[in-house]
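Removed from the display is one protein chain of the complex; every other protein chain stays in position.
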Amino acid sequence: MSISQMKKSLTAKIVQEKIYNLLKQGKRLDGRSPTDMRPINIVTGLVEKADGSALASMGGTKILVGIKAEIGSPYSDRPREGSFTVNAELLPLASISFEPGPPDERGVELARVVDRSIRESKCIDLEKLCLVEGEKAYILFVDVYVLDYDGNYYDPSTIAVLAALATARIPKYEVLDGKVEKTGEYFNLQLQSLPFTTTFGIIKEKFLVDPQLEEESALDVSIIIGMDEKDNVISIQKNSPGLIPENMLEQMIDVASEKCKYTRQKFCEALNVKI
Amino acid sequence: MSISQMKKSLTAKIVQEKIYNLLKQGKRLDGRSPTDMRPINIVTGLVEKADGSALASMGGTKILVGIKAEIGSPYSDRPREGSFTVNAELLPLASISFEPGPPDERGVELARVVDRSIRESKCIDLEKLCLVEGEKAYILFVDVYVLDYDGNYYDPSTIAVLAALATARIPKYEVLDGKVEKTGEYFNLQLQSLPFTTTFGIIKEKFLVDPQLEEESALDVSIIIGMDEKDNVISIQKNSPGLIPENMLEQMIDVASEKCKYTRQKFCEALNVKI
Amino acid sequence: MSISQMKKSLTAKIVQEKIYNLLKQGKRLDGRSPTDMRPINIVTGLVEKADGSALASMGGTKILVGIKAEIGSPYSDRPREGSFTVNAELLPLASISFEPGPPDERGVELARVVDRSIRESKCIDLEKLCLVEGEKAYILFVDVYVLDYDGNYYDPSTIAVLAALATARIPKYEVLDGKVEKTGEYFNLQLQSLPFTTTFGIIKEKFLVDPQLEEESALDVSIIIGMDEKDNVISIQKNSPGLIPENMLEQMIDVASEKCKYTRQKFCEALNVKI
Amino acid sequence: MVKDEKLKLINEEGTRIDGRRPDELRPLKIEIGVLDKSDGSAYVELGKTKVFAAVFGPREVHPKHLALPDRAILNCRYHMASFSVDERKPLGMTRREIELSKVIREALESVVFLEEFPRTSIDVYIEVIQADGGTRTAGLTAASLALAEAGIPMADLVAAVAVGKIEGHLVLDLCDLEDKYGEADMPVAMAPRLNSIVLLQLNGRLAKEDFRRALEFAKKGITEIYQKQREALRKKYSGVSLMEV
Amino acid sequence: MVKDEKLKLINEEGTRIDGRRPDELRPLKIEIGVLDKSDGSAYVELGKTKVFAAVFGPREVHPKHLALPDRAILNCRYHMASFSVDERKPLGMTRREIELSKVIREALESVVFLEEFPRTSIDVYIEVIQADGGTRTAGLTAASLALAEAGIPMADLVAAVAVGKIEGHLVLDLCDLEDKYGEADMPVAMAPRLNSIVLLQLNGRLAKEDFRRALEFAKKGITEIYQKQREALRKKYSGVSLMEV
Partner (left out) sequence: MVKDEKLKLINEEGTRIDGRRPDELRPLKIEIGVLDKSDGSAYVELGKTKVFAAVFGPREVHPKHLALPDRAILNCRYHMASFSVDERKPLGMTRREIELSKVIREALESVVFLEEFPRTSIDVYIEVIQADGGTRTAGLTAASLALAEAGIPMADLVAAVAVGKIEGHLVLDLCDLEDKYGEADMPVAMAPRLNSIVLLQLNGRLAKEDFRRALEFAKKGITEIYQKQREALRKKYSGVSLMEV
């Protein structure tokens, strides 16, 4: 059962008015322009026990991602491929609005939106994750934890997941006499695509990207657009109640294309990767 | 923990008085006689993805049943038999008194009472559902959904289950080199018995069958009696608080015998089956 | 999430004062001296369907333990050993303060503290519970139920578990042509150690052992100390909020040593075992 | 369960596997007041079936909005110890336990004067420590005594037993083997003084003609149990207790 | 899913596996008021996709402290019958169902005048009885009609359909096979009179240039569905009902 949580109070309306007035002048509360993103920081490898890990921040929002590889059976309809699973938890230490307990609908939505970008862009070569056709394959567990929440956990989550994947060192296994054993060697995942997302917030006929917390609570509606390096749209999620005027969409797609490029560049600089 | 929900309010007592006065004249709120059932309607095969399905209604109460066959292991103490499992959900769209979430005690009781009729009447020949002794057998998942609830979901649930079973086309499997594969053919279950139930409601020293919702809330007590075509009692469930005068039971067994015959006849007409 | 339940009311403070005044005179509410335990009673074998069972009481606190052996796989890092699992339930019939439902943090803590004593004392020879190295081994399920709760369920739980283990008759299995079957014979576990625990309650600078319910609610803090027959400390658990003056610990260890010896003696008498 | 072909549940003389006659109860042991911390409690042993029951209340309802203005809520949990059955029962409530909790509660609601305690709850806990057939009926027999000890007013005690059919013979008080391999199992609970049924279930096949006789068997057993319940209550209140743990 | 190499989803003439043109909807059947006990209900069939929706409310919120002082709470549960899909869906809500319940609820919140019913809840239940692609959009189409029948005031009806890409062609209203083996699936819901999007998701790869055209396809489908919704409402209120169970 999904329960509505929209409660736009009077205060929120005053904040909205303020943000809207700024937007009309091309400005925002924290000095950014409507299409500016907050600073991106990426630290990888801080969890040595994970096979890949990254802590990414976008402004005050911090995301920790860890990856663990296990050996399991391939899906029966994809015998030549390994698989991956994305989970996300909105940790209660990240925000007064997050509760301890199993992921609520927001956590589930975050996991599924991140999963969609990774899956549809085919950035992981799943065929390389097969060990023995139809019998043994790698399963990657990608676990996303929101550590500090200052608005927009979508974009930095995708960044952290890609950083963890890009720097992961997966233990190699081999099958000897039917037994699966570690060889002691490692391999890299060699990502085939770098899909990023851009989160948009709309107030009246104006939009902005990467809303911080105060903005987020004042939005009329928000939407996430994911794009790969070939300018394909690979994921969209309208993730709040509200009307999106149909004629705004194309413009947002254009901005998403530009912002995802920007994020990709920052990502590659931080990880010292060529695009 | 099972929690008492009996709350007979003043209104209920007035309704009870009214129904009781009618009963004394052999009448009921909707014009039926005390031992009349509401009209029975059965539609089969509307869910093509199920291996068998039926939508049965008794008056305003509508039940949807679907059957899926899977291949699994036989129980170790019954190596030569397949098996079946009945689940029931009181869907929240069926009634203001049903809540979303896992089945509560009413849903569990419904599933177990229906299961009991099917199991004890041996209407499914479980030995025909064995593929390889001790290793592979068919498992039938029989899922019952109450779609619209106007009293007495027991009797139409059994009808819908039997209709789905009687018209099911189960995909045939075969075992080739240790692998289980579909042959592309189908088989029918050929039911060995047609057990139906009759739900009784008692007010003071009078009883009626197939209570509709308004009557149900005014009953002193209710009981379900299941019988097969050989006049065996195959399931009984007193399913509400209240006293049943011991000397009423035999008479109710006689009426149940007659009503189950009637239901069986309607069922066979609807499905165009001979008894 | 663990939620604080400490609610020391005014009444509790008055009771505390009373108990403290008695303690200063070396006395207690029920006439015991501070280091006296309540009478211990042990009945074994009352659940014939269990492979081992015992009902132990310490004063008004009654614990029922049953053991069931099953055959499963050894842990991959301990291929030559069987295993055991301890579960504990604070049954709602034992106390107005226990709720039905899955074990809360108190039940979990009880199970883990009992488990720790059994595990760390190595009283069960796990290597004797291996059937086929790396493939088949006995798993013992040790289930602890608190039946009547008059304070201190820790010490009698350990007694009941050891009594059930000491008197258990485990069905022997053998592996024939890859199939695991009962031989019809039984074996005893031959415990290698008899670790008992002593529960301490502290009020101001005084302590007592084996608090009954009224005392328990008046304690400043409590701690459980487990020791084996060689005077090794094998488990400690501070199990309530509160400060333990560091200089009281050594003295409590000495008393625990003495009390565990006493319990061991009572245990051996009751079961007619030599130490 | 596939019955071993050689297994005979009842011989030509009508003697059952444990030596009983068809209409004979297993040895019955009843103790009242066995658990100190509840408001009322009882222990019932019927052959190897062993059951505790305890009652708390009437007490305040938490959270308060669940309380009923005109009567008490009766809660009931029927629960089996994991080791009470042949194959270890996993932790948590099974669907069977949920169903039996409901029918047992409804049986008790039939006799307890709930309207005397508005806004409160009465909580009944049944713990089966060994299950050898007839646990719901033994549990109900015990629960009714626990309610009596707790001083909860009732129109009558509830006494309960199962009746069934094995190899064509009607029998009283089935043990586990008879239940498993028999043709029918019918648990019955009555308020004997009121001549009324408070719990009735049936599993199996019972020819219509057999039903009346089965009910007579049940009534015979229930009368005996009711007698022993009253005796135990009398003994309790004359201050003699038997159980020693 | 690995697509069988011989499987052609669309041929050179632009004909799809079920014979449709790229911009053609599957046969659509709409019934209003099919479930008596709810305040409003609807049944929608789009090809083999079959969905019920029912609405309860506005009604009191339980427990009361969850109520909002200035508006109604809208609850929504999207749920699939276990047998609605090829592989039996286990009981309980999957993560997919949880996500879809959220986006569907948000789509409905976009049009319902919630502030007219402070301190109440409006509960929307969607049951998918057969899933052949487009269940969330069919569910939304049905839910919006159920709300209308329940008399809940809305700024507009919501009409919804999926659009996607298969073997390089944009197509309207994907069936399950097209969804599985196609390149992209984009469910779209609109409040047509307001020219606004209320639900939008995308799964797959859609070149930036294709996006505009995909949206046009969706709008075409939505216009047709909207038409049929209004017709069904008209028919309902002129007293004719088609469904017979």
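Structure notes:
Just so it is clear, A, B, C, D and E label the chains in written order, and each chain counts residues from 1 on its own.
By definition in this document, contacts are C-beta pairs under 8 Å (C-beta built on N, C-alpha and C of every residue); 3 or more make two chains touch, one makes a residue touch a chain.
This is a predicted model, so every value here is computed, not measured.
The omitted chain makes contact with just one of the residues C:S57, C:Q212 or C:Q237: C:Q237. Of the candidate positions A:E81, A:E120 or A:D150, contact with the unshown chain belongs to A:D150. The chain that is not drawn here is touched, among residues C:Q25, C:N247 or C:N272, by C:N247.
Against the chain not shown here, chain C presents residues 1-4, 6-7, 77-78, 80, 105, 108-109, 111-112, 116, 120-121, 221, 223, 227-228, 230-247, 249-250, 253-254, 257. Residue-level contact of chain A with the missing chain is found at 41, 43, 46-51, 53, 55, 57, 60, 62, 64, 66-68, 70, 87, 89, 91-96, 100, 102, 141, 143, 145, 147-150, 213.
What we mean here is this: only the chains that are shown with their structure count from here on.
Of all the chains, the one whose CA centre sits at the greatest distance from that of chain A is D. The most central chain, judged by the distance from its Cα centroid to the centroid of all protein Cα atoms shown, is B. Centre-to-centre, using mean CA coordinates, chain B is 26 Å away from chain D. Per-chain Cα centroids separate chain C from chain E by 57 Å. Chain contacts: chain D has residues 77 touching two or more partner chains.
Residue positions of chain C touching 2 or more other chains, listed in rising order: 100.
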